[in-house]
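The complex appears here without one of its protein chains, the remainder shown in place.
The letters A and B name the chains in turn, as written, and every chain counts its residues from 1.
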Amino acid sequence: MLPELGQFALILALLLAGLQAFFGIAGPMLGRDRWLAAVVPAVAGQAVMVATAVGCLIASFVSNDFSVSYVAGNSNSALPLFYRVTALWGAHEGSLLLWILLLAAWTVAVAIGSARLPPRFAARVLGVLGVVSFGFLLFTLATSNPFARLDPPMPDGRDLNPILQDPALAIHPPILYTGYVGFAVAFAFACAAMLEGRLDQTWARWTRPWTTAAWAFLTCGIALGSFWAYYELGWGGFWFWDPVENASFMPWLVGTALVHSLAVTEKRGLFKSWTLLLAILTFSLSMLGTFLVRSGVLVSVHSFAADPARGIFILAFLVVMIGGALSLYAWRAPLLKSSAGFELGARESFLLFNNVLLITAATTVFAGTMAPLISDALKLGTVSVGPPYFNPTFLLSMLPLTALLSVGIHSSWKRGRLRDSQRTLLITLVAAAVIACALVYGIYAHGHVLTPVGALLGVWIILSSLAEPLSRWRRGLRVPRGMLGMTIAHSGLGVLVIALTAVQSFTLEHDVALAPGATTTVGSYAFRFDGVQAIEGPNYDGVGATVTVSRGGAPVAVLKPQKRQYWVQHQATTETAIRMDHGNNILVALGEDLGAGRWSLRVQIRPLVSFIWLAALIMAIGGAVAASDRRYRNSKVAEAAAPGAAEGSAA
Amino acid sequence: MRRRGTVLRMLVVATTIAGALLTLRAWAVDPTELPDPRLQARYLALTHELRCMQCQNETLADSPVELAADLRHHVRDLLLQGKSDDEVRAWMVARYGDFILFRPRFSPRTAWLWLAPGVALLIGAGVCWRIVRGRAALVDADREPVAGDDTEAQDTRG
Partner (left out) sequence: MNRFALPMAVFVALVVVLAIGIEHSPQKGIIASPLIGKPAPPFSLPSLADPVRAVASADLKGRWYLLNVWGTWCFECRAEHQMLLEARDAHALPLIGLDWKDDDAQAREWLTQLGNPYEAVALDHSGSTAVDFGVYGAPETFLINAQGIIVYKYVGPLTRDVWTNEILPRLPPHAAARS
């Protein structure tokens, strides 16, 4: 009964999304203002229906209804309740439903938040979001129905993949998707502006908080994925340039450019076409990411089960959405000229360089990710692309970017007046150099040629970002939220650069075969293998080892790596033991039983690796703080530039 | 009949991918120690830059599958026979094709990939040059005051 209800709810949601799209776009276009009133109810109705469908699916999981094919494929009666719920997004159909749910949530938020916007414009934004919802709902119902039934039902499920039975996995997809989907809002704002034929600084101010919020979520989502891969896979890797990782990283890079481009558009009415294009591009990359993992065109350890039929559907959807947006762009963008000017050393210049470098970085990642496809299509044979390609080429754009950040942050709008900041620039640079050298050569004796460069750039970013707020604070001036958010986010980036430099330069790794009682030394740590014993868990059993770690003779930690065998899927996993000590991560993983009590072990020391995710969190917090700036919520400041605004604006 | 075929095909694909995931989960520890430390260093370097053909996103060094262990053995044997790094790579490529190398070789067929970032950067620089030149020319004629937005650096002096 419940699955049928869920499916019915989805069909209703589809219809409501269609109405939302129709009334939202056709209403303003044809001047039928009465149709505008139907849009928000359609939004609400769609959200309720989608939530109902999700609720039905969760209920099916919790009640172990194995007549539902999706539940049978991803759950099991022995699966703990927590994972039975999070199994909802464990595979393709359910994760699509999550996408749709989050899109509905964002749409409701936009509907509420745009109460003060001109009604026609708001209707257009919601209408475009309706088109996206409609497409995804249609895709789900047509090719990926989560409520499909099994007849006869299976006696018990195939269990959730053991890799996914982890708390981090409970939050990684929802947060990541919240970010992905959030950029649909920027996309909708852009399309609405193009449909209206007008785009001004007010429009930028409306769009900014939504975009920054989506960006913050995406930052967290990507960081969580990396964090989870590190702790769960336990081999010390946190970024593999895997196609699915890249699929989330490309929108992030372009989204960052968008956030900055919007600043210029809001401040000076410049970069309008850039901003439009970036908004379209960010969402396109989101959609492309969805396509890549579900269509089977790329082989990746992350991919969902591939089906060309799905690939064709998504491709068609892409063509309609992105092709439509780009057509609008080609039509409207030429009309968005501005006669504002700025000097070479002005803030606008630096933000332009920022845009270009981020887009170049995204292009690089794109080229590497799509290379197998492109090479195949152009009949150039198979090509393999991995970290040896991505690492150096990505650095090519990032080195100038991080350096320019520390300079550009002192420049003023319109006229750079960098000469006035010369002293600050010099002080921050010298201080950064001193600190960087102290860190690199004081604590560690060795490293790459890039190690001091990386340390310098990272520290310089932090010092440069703090310069202005500190000076304001000393003069007793308020630091507005926008500036505070910017400072926090940029400092986060600086921390990230430092952490990455440390990890890449100073990681130590050693594979050994040890008998019980034997010791091995890695770096300044000694590892003594104390033997193994049998272990058992709720749905697994296996072997656990004990390893005592000491530094300079004093014991630091006792690590217990495990090898588990999950019963239902007959799958073996390795649980690496990880401990923090003085900013270093110590990792021990259990290898193979070599007989006679000897086991192979992998031991790693990774300095500052936890700061990578801390940095991402700092950046996201910065984004959240910036997005909460009062001026976005202050309706008094709202300049009613749109013709329909008179009826719509609040006091 | 046709629907069953599609379901079967999808099941096979799903199992293959699930199989790949399965094997991914238990990574390999390789305590091989070659007698000569220089050979050991070359061994580590080579096994980290060759792809495991079964778990295609992992290196030979990290992959737990038997094929990877076999191929690691072959690398070890080839090194002990005195082969150079290039000869080891060539040996692998002769059997598995270019795909076994993680770093795409620079050849006419991959030139576009290696040149793309540099070209993108150059195009970007050109775009910046054009835009900045155009806007700099408009600065003096632009009499509009910069909006009073108290977040970023103000154009307050003069």
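Note that a contact is a pair of C-beta atoms (placed from the backbone, for glycine too) under 8 Å apart; a residue touches a chain by one contact, two chains touch by 3 or more.
Quick caveat: nothing in here was measured; it's all calculated off a predicted structure.
**Q** Determine which one of A:Ile11, A:Ala115, A:Ile312 or A:Met580 touches the chain that has been left out.
**A** Only one listed residue reaches the unshown chain, and that is A:Ile312.
**Q** Of the residues A:Ser327, A:Asn391 or A:Gln422, I need the one that contacts the missing chain.
**A** A:Ser327
**Q** Name, in rising order, the residues on chain A that touch the hidden chain in the full complex.
**A** 273, 277, 280-281, 284, 291, 295-299, 306, 308, 311-312, 315, 318-319, 322-323, 326-327, 329-330, 333-334, 370, 373-374, 376-377, 381-382
**Q** Touching the hidden chain in the full complex, which residues of chain B are there? Just list them.
**A** Touch with the absent chain occurs at residues 12, 15-16, 19, 53-54, 56, 66-67, 70-71, 74, 93-99.
In the analysis below, only the chains that are shown with their structure count from here on.
**Q** If you average the Cα atoms of chain A and of chain B to get two centres, how far apart are those centres in Å?
**A** 20
**Q** List the residues on chain B that touch chain A in their complex, please.
**A** 10, 13-14, 17-18, 20-22, 24-32, 49, 51, 55-57, 62, 97-104, 109-110, 113-114, 116-118, 120-121, 124-125, 127-128, 131-132, 135-142, 144, 146-147, 149-155, 157
**Q** Inside the complex, what are the residues of chain A that reach chain B?
**A** Where chain A meets chain B, its residues are 161-163, 201, 233-235, 240, 242, 263, 266-268, 270, 296, 299-301, 303, 305-307, 339-344, 347-349, 352-353, 356-357, 359-360, 363-364, 367-368, 371, 375, 380-389, 393, 396-397, 410-415, 417, 420, 468, 480-483, 486, 511-513, 563, 569, 571-574, 589-592, 594, 600-602, 629, 631.
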